[in-house]
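Every protein chain except one is present and positioned as in the full complex.
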Amino acid sequence: MMTMGFGRTLRYQREADPAWADGVRRLPGCEALFRCLQCGTCSGACPLAIYMDFTPRRIVALVREGFHDDALACQTIWLCASCYACAVHCPQQIQITDLMYSLKREAIRRGLYPKRLPIPVLAQEFFRMVERRGRSSEFWLVLRMALRTNPLVLFSMIRTGWQLLRTGRLSLRRERIDRLEQLRRELAAAREAG
Amino acid sequence: MPAGRYLYFPGCSLRATGVAYEESLRALFERLQLRLEELADWNCCGATSYMAIDEGAAFLLSARNLSLARQQDERCDLVAPCSACYLVLRKTQDYAVRYPEIRRRLDQSLASASLTPLDSVKVRHPLEVIYNDVGLEEVRSRVVNRWRGGRLACYYGCQVVRPYEEVDRPHNPRRMDELLEAVGVPTVEFALKTKCCGGSLTGTIPEVGLRLNYILLKEAARKGAEAIVTLCPLCQFNLDAYQDQIGRQSGEPLDMPVLYFTQVLGWALGAPPEKLGLERSISGRDLIRRWFSVRSPREAYV
Partner (left out) sequence: MFEERGILPCPPDGASRIGVYVCHCGSNIAAVVDVRAVARYAAKLPGVVVARDYKYLCSDPGQDLLAQDIREHNLNRIVVASCSPHLHEHTFRHAIAAAGLNPYLLQMINIREQVSWVHEDRRRATEKACDLVRAAVRRVRRHKPLENLRVPIHPDVLVVGGGIAGIHAALTLAGAGKRVYLVERQPSIGGHMAMFDKTFPTLDCAACILTPKMSAVKAHPNITLWTLSEVTRVEGYVGNYRVEVTRWPRYIREDLCAGCLECIEACVYKDAKFPDEFNLGLGKRKPIYLPFPQAVPQVPVIDPSTCIQFKTGRCKKTCVQACGERRAIDLEASEKVERIQVGSIIVATGFQAFDPARMPDYGYGLYPNVYTSLEIERLVNSSGPTAGELLLRDGRRPSSVGIIHCVGSRDRKQNRWCSRVCCMYSLKLAHLIRERTGAEVFNFYIDMRTPGKGFEEFYQQLLEEGVHFIRGRVAEVTDWALDPSEEGKLVLRVEDTLLGTVRRIPVDMVVLAVGLEPHRDAEEVRRMFNISCSKEGFFLERHPKLAPVSTFTDGVFLAGCCQGPKDIPDTVAQAGAAAAEALALIDTGYVEQEPNTAYVVEEHCSGCRTCISMCPYSAISMAAQDGQWHAQVNPVLCKGCGTCVATCPSGSIRQNLFEDEEIFEETEGVMAYV
């Protein structure tokens, strides 16, 4: 006997957090969020929209109403490639890309993503690498990301790696800037300033 | 600005997967008698990753670079060939102007590291440097080699035309096309000139990233292009390095050269092929050899 899995989708007002929505709106670039007409031009222009669980337009609607659980747990923010097509097409001139960044930041800060999802892991590795050396290395970044998420994927990258190696495009060098201390002081000062 | 001299911000990619871009850029600028002086002790721009973790830190990385540039030579503009670096530097400047709070924090952080406060260094991209500072007529007059290759599709990518329009306009940009046509290279018009290649998604979520690049390659070919020419190292890598995988998945084999506009322009203006990094391409190597009369691989590869 075949069964259908029935779920229940109902949103209670207690799940909506207007204070959180207001907080998002106060971030630089997100001021215009509440102007959204829900016209969908952003999703129509977004090259990744067809892969997302919530299109950009729906993310704006969720954020506006304060449904932060959905907004932070979605696939959308990780698929966003920051191509700015949405922001440039939006008739209300809403900087949707900045909204996506702010959601990414909050999700990473609060650990709200699958541990092995490559994108936030890549971002974090990048962050650490630049903090430590002032420069990034593509090879070591990809390696570290793969080791943290799914080492098997390295096998599928072997051929590309070989092609990059033989054309001199695979640099194993770990570059460092000279005045690393200066950079570290800056970043520390930035963190203190909040 | 002292005529023909620019500060140069290579960015991390141009020292690794994008090394051909740096080589051809230098060769091209040499042919145009423009000087590039590397920004001393530049740090990574943070690209899209930093902004996803900490906004303040992301702006700070650029603020340090801009500050170093001003210190090194306040008369020169700063040229950033990589689209991500270009955008991040421009955005930092723009947001520092529009949001005084951001400016204040940046100035504070910079002061604590004893760098000069953030100032307005002009951030440029090589495409518009050649288009605006040299000009089509001048480029046309310096042609040395006549193009014997196929038709090219100019692919601009996203971050260099959005959201800032100084390099070129976001819909149907034409500057790269015009420069190439000025040196006798036929181009094709296609609707996907600024459709994102997916950036790092080819590495993190291949089923999505590869499809985005498949779409670009396929449409360029459908419109009659035999090769793609681009101006971003990540776009070049995405379009260049995965063609056999894409070909296998789609059942439509591909072997299209993906070139930097600096390679094509440089060659037309007489730069020796071995200085243009042409042998660094992964796809379309036969066509490249034929079009650019590259000699045997061992001689060409330095």
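The first chain written gets the first letter, and so on, giving A and B; residue counts start at 1 in each chain.
Keep this in mind: a residue touches a chain if its C-beta (ideal position, glycine included) is under 8 Å from a C-beta of that chain, and two chains touch if they have at least 3 such contacts.
The structure displayed is predicted, hence computed values, not measured ones.
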- Could you tell me which of A:R57, A:K104, A:R133 or A:R169 touches the chain that is not displayed? A:R57
- Message: Among B:E219, B:D244 or B:E274, which one touches the chain that has been omitted from the display?
- Response: B:E219
- Query: Which listed residue, A:A45, A:L79 or A:I119, touches the chain dropped from view?
  - Reply: A:A45
- By the contact definition given up top, give the residues of chain A that touch the hidden chain. 37-45, 49-50, 55, 57-58, 85, 89, 91-93
- Positions on chain B where the hidden chain makes contact: 169, 171-172, 190-192, 215, 219, 222
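Criterion: only the chains that are shown with their structure count from here on.
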- Task: Write out the stretch or stretches of chain B touching chain A in their complex.
- Result: 12-13, 15-20, 41-44, 46-57, 60-61, 63-64, 95, 98-99, 101-102, 105-106, 108-110, 112-115, 158-159, 162-163, 170, 194-196, 198-201, 203-206, 208, 212, 241-242, 244, 279-282, 301
- Message: Considering only the defined contacts, which chain A positions touch chain B in the complex?
- Response: 28-29, 47-48, 51, 79, 81-85, 87-88, 97, 101-102, 104-105, 108, 118-120, 122-124, 126-127, 130, 134-139, 142, 145, 156, 159-160, 163-164, 167-171, 173, 175, 177-179, 182-183, 185-187, 189-191, 193-194
